[in-house]
Each structure stands twice: as structure tokens, then as C-alpha cells.
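Only one protein chain is missing; all other protein chains are in place.
So, chain A:
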């Protein structure tokens, strides 16, 4: 019993010490640095390869929705009732040709269909079939300026009163499996999964896959955008911006 008490005491002490250390600038810069080392190592080892694509028979019977699973505004309800015919995806920022695409425009682009596994940061996984144009097709149409380094995704949903958004670097933006999906398992995206448009960025965790997309913006830096850390969960709770880990 005494030994158990000692172990618990030591554990609690260490937990307390770690919590204190977490807040120091040194710890914060080490956390950020280690995130960069993982990104570098994964890019080096993965070499731009593709994630596994499954046969259709492996699709999960139900694709769980997480985070925002609905948008509680009259505008969204009206858009949904109309089959999202007036929904627009604006592509802007550091591009030579800003674009405004309707769902019809997006469906007419060359399509990619992929059965992939979605891994949530919490730990669960689900497999679904996603269809949509590659992000690279859209970005090539818009023509990025040379100083564009990140792609920011604007969303229609809010969580806790703040607008959801996400961002990725060009390596992920131009990866062949990075698509703007408008279909899940052969049907239009369900509301809980981000209707009418969501990002699929298969080499990263679920919170990077922004839903309810309204805009795509090429930027040189993430500073000055919302909280400056490149995404909703990054700003709010300190989640890693690079979520390949």
C-alpha cells in the first residue's frame, strides 16, 4: 500500500511538473519544433506516396460525423432545401485567376473516387468512399502566385461561436489524394459529414478535413488569419497544425 501511495505521489508530482513546464516558452518552442521534425521525417520517409485505398466492400456501414454535424442557420437550411444549387466555392488570395465555382462546376471537373480511412485525433477510424476533383486541378486553374505557401479553407460552420477554418501546406494541397469531396459512398455528402463540400487530406487526422467549404484562399503566411495558428482547433486548444502524427 505504501509503495502504491508512493507511485501515485510520484506520478501526481510528475503530472504537476509537466503541466507547469508546458506553459513555459521553452516547452512551447520544443513542442512546435518536434511537430516540424515529425513532418520532415514523415515527408522524407513517405516520399509523397499514396495512402491505402480499400475495396468498396470495406466501407464502414455508417460514417460517423464529428465536430459540427449541422449548421443551425436559416441560410443553410434554405440552401439544403434547394439542393445547394446556389452554394459557391470562392478561390482567392494569392492567385492569378480568382474563381467562383458552383457545385455543378465542381462536378464537371475531372473526378477522383477513393475509398480511404478517416482517422480522428481521438483515436477512432471509419472507411468511406469519397468523390470530387483533386484540389490540384482547382489550384492549377486559379494559378498560384510564387509567394503562396499555404492553402486556407473557409467553412460555413461555427463551433462555440467561432468560424471553423483549416489550412495545409502546398505539399498536401498538391497530393493526388487531396480532393474537394461532394459525395460520400456514391451519394451527395450528408449534412453531418460536411454537405455540400468538404476537404479530404488523407495523410492527416480528421480535424484537418474542413467541412461545409465556402472558400479556398492561397496565402504566404498563416499569421494574421484568425488566431494565427492555422486552424480552429490549433487556435483554440493548441492541437498540432501538422496532423500527420
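Methods note: a contact is a pair of C-beta atoms (placed from the backbone, for glycine too) under 8 Å apart; a residue touches a chain by one contact, two chains touch by 3 or more; residues count from 1.
Convention: contacts and distances are computed from a predicted model.
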{"item": "Omitted chain (choose from \"Tetratricopeptide repeat protein\", \"Gfo/Idh/MocA family oxidoreductase\", \"Cytochrome b/b6 domain-containing protein\" or \"Glutamate/aspartate transport system permease protein\") - UniProt protein name", "value": "\"Cytochrome b/b6 domain-containing protein\""}
{"item": "Touch with the omitted chain, as defined above, among A:70, A:99 or A:120", "value": "A:120"}
{"item": "Residue, one of A:51, A:70, A:109 or A:170, that touches the chain absent here", "value": "A:51"}
{"item": "Touching residues on chain A - with respect to the absent chain", "value": "8, 11-12, 14-16, 18-19, 22, 30-31, 34-35, 37-39, 42-43, 45-52, 54, 58, 60, 62, 64, 117, 119-127, 202-205, 233, 237-240, 242-245"}
